[in-house]
Structures are given as structure tokens and as C-alpha cells.
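A single protein chain has been omitted; all remaining protein chains appear in their positions.
Presenting subunit A:
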Amino acid sequence: MEKYNIDKIRADFPILKRQVNGKPLVYLDNGATTQKPNAVINSIAHYYTDMNSNVHRGVHYLSQISTDAFEVTRKKLQSFINAPEDKQVIITKGTTDSINLVATCYGRAFIHAGDEIIISAMEHHSNIVPWQMLCDEKGCKIRVIPMNDKGELDMDAYQNLINERTKLVAVTYVSNALGTINPVKEIISIAHKHGAVVLVDAAQAVQHIRVDVQDLDVDFLVFSGHKMYGPTGVGVLYGKEELLNAMPPYQGGGDMIKEVTFEKTTYNELPFKFEAGTPNIEAGICLNEAIDYINSIGLKNIEAYEHELLEYALEKLSEIPGMKFIGTADQKCSVISFIIEGTHPYDVGVILDKLGIAVRTGHHCAQPVMDRFGIPGTIRASLALYNTKEEIDILVAGIQRAVNMLV
């Protein structure tokens, strides 16, 4: 591994210097959202200071430069996930919006009564509820791939679930609650043998590992900007061109039309067909800086560094009496979910907060996962490229202090 300059990286994130409850902030809630580097923060100010104008509309100078900048992000996203063409990158509000778009547009057109949708037992609510809503509307059925006690999907069960009625498989690349990295390439290949399309939720993946949509041969891939060091309110739907073309539009409005009369409207081409209305322009433009930032460090380096941190954290945390990890998959990202015998996750979270340590407690929008393990929730420490071993030590000491108070 090349020299990973953690001091320089931390200096790029101004919020990491602040104190919380009189203690230096230890931010370990990166699965919920990541902090932003100066490059992203400054570019937001720069956008409003120098460029603010609506995109894809005006002939005037500002509109042209903001449109160009917005489209630069699309190109950057295209190469970030190795999409064949930039028009296959639909810019949305975020992962949830992207999934709802597919459930609404693809689902309404191509999924019918009696059809089946396969999801996994470790999905985030946003990759469950849109499919349930579709099933309620159309009379189709959801089947669920179970997982083992380590939090790994049961691939044999998946093979048994899939059949000619399966029209779509929607799975997460990396579990937000468990950290499991799923074998999505294999899941996709099996689905394709049965004629089903696959949506992969990469919200917890793209900031940690290299994602290549062509290598995966994935039909739809979705993720959010704010979990990859970019602004909130922007996300991506990647889709295969023939599927996107075959789908009806999502919302009606400006930008998504070619021609409108009161009798009939013809729709714009990709990607604009799915981008009705004024988008979150500054988020779209400034996401470009976040991708540049990730690229400047290199996903390979990030992956190696985070893996080292994860190993260190697992080793140190396992020394705490009563520690029980939830999600111990062989293939795992830097998401650590755990409970401590005799304590409630909420109580531990409150004490850690008082010590300046930000973790998430609760069900992590994945209640079925908690039900699977028979627990009300977990404490989750999710690591990012700027976390350090010292912060892990502070977390471990904080948990010990909490346990002393609570047990």
C-alpha cells in the first residue's frame, strides 16, 4: 500500500476538528452520512457565488456553465462506475428516490399479478417498502433470500427461490446494518439465467469498494452522494439503456419533455426523460468534487486502509466483556454492528454521545434484520477513510465506561 497520509486527509475535513460535549468529535456514523471535505464545501459556496443558474434551459452564459458543470458530474459518475454511456446515469435525489423510480416505472410497466420479486433478508427499508407498494398495487409477490447466523445470504435458498415467475431481484451490495458484502455478481448471473433483471443497492458500497456496472452486468444500480463525501439530496440511478428506454417516465414536468401540446406530450431522451423539474443543481455539481476526492486517494487505498481499521476495531472491541458482534460475514466492509450483554443499545449510545462519540443505535432502518437476530437493535460503528486507530481506542474506552455505568 502506498503511503496513506491520514493527517492530511483529516485536515481536509474541517468538522473533524470540532468538539462535541467538550470532547473531540469521534465520528463513527459514516453509514448514515459521511462528512464533507473542504473541496466539496468550498465548491458549494463557489457554485452560489459564481455560477448559480438553472440547468438545461437558458442560452445565457451562467446557465451554460452550470449546465456544463452538472453534465461534468454525470460524466464523472459514468467513469466512476464504468457505465457504457453517460446518458445511462440518471441523477436523482438519492438511493431511495432511485429505487422508487425503478419500482414505479419498471415495476408498473413490466411486473404483473402473479409475478415475483426477490429481495434479501438484509435489505434497508428503502429496498423493501417500494416493492411492497408495487406488490400491493399489482398483486405480485415478494420472496426473501434468508441469511445465516453470520449475516451471509443463503445462496442455495436463492437458487431455490428463483423461477420463471421471478421478474426482478433487488439486493444490497453491502448491508448497512451488518457490513456484509454480498456476492452480487453471482446473484446477477443466476437472475439473468432465469430472465430476471437485478437492481443493486450500492449506497453502502461505492464509498468503500470499486463498483463496475459492466463487470457486474447489473441492470440497475443505485447510490447516494451524501454517503460518499458529497452533498445531500443527490443520488444516482444507473440503468441498462434498453431498460431505461423501455420504461415510461417517472414524474412529469419541465426538462423531461420534447414537445408539449394540450393533446399530447412527447418525452425527452435519456437521461432527461427521468429528470423532471429543476434538480438539486448545487449538489449535482458539487458531487463532482467528492468523486475527485475519492479518486485522488484511490479506492484501492481506501479499501486497504479501511480494512486494516476494521481488523483493528474487531480485535480491540472483542476484548470487551459481553461483546457480541451482529454480522460476522467472511466478506465484510467497515460496518461494525454489536450489542453488549446486559445493556440496551440506546443506553450505550447516550453515554457515547456524552463522550463526543457519534455512533448509531437502533434498527438502522432494517427491522427485519433485527428480528432475524432476535434483538431490538444494535450499536453500529461505521468507519470511513478519515477514521483512525486512536478513534477506535477512544470508542473502546467509551464503551467500557458506559458498561461500568450501566451494568
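The definition used in the following text is that contacts are C-beta pairs under 8 Å (C-beta built on N, C-alpha and C of every residue); 3 or more make two chains touch, one makes a residue touch a chain; residues count from 1.
Everything that follows uses one rule, which is that contacts and distances are computed from a predicted model.
Asks: Looking only at the UniProt record of the hidden chain, which name from "Cytochrome c oxidase subunit I", "Cysteine desulfuration protein SufE", "Amino acid ABC transporter membrane protein 2 (PAAT family)" or "Phosphate transport system permease protein PstA" is the right one?
Replies: UniProt protein name of the non-displayed chain: "Cysteine desulfuration protein SufE".
Asks: Considering the whole complex, which of A:Val72, A:Leu243, A:Ile257 or A:Leu406 touches the chain not shown?
Replies: In the complete complex, the chain left out is touched by residue A:Leu406.
Asks: Among A:Tyr48, A:Tyr61 or A:Tyr346, exactly one should touch the missing chain; which is it?
Replies: A:Tyr346
Asks: Spell out the interface residues on subunit A facing the chain that's missing from view.
Replies: That gives, for subunit A, the contact residues 21, 344-347, 349-351, 354, 361-362, 376-377, 405-406.
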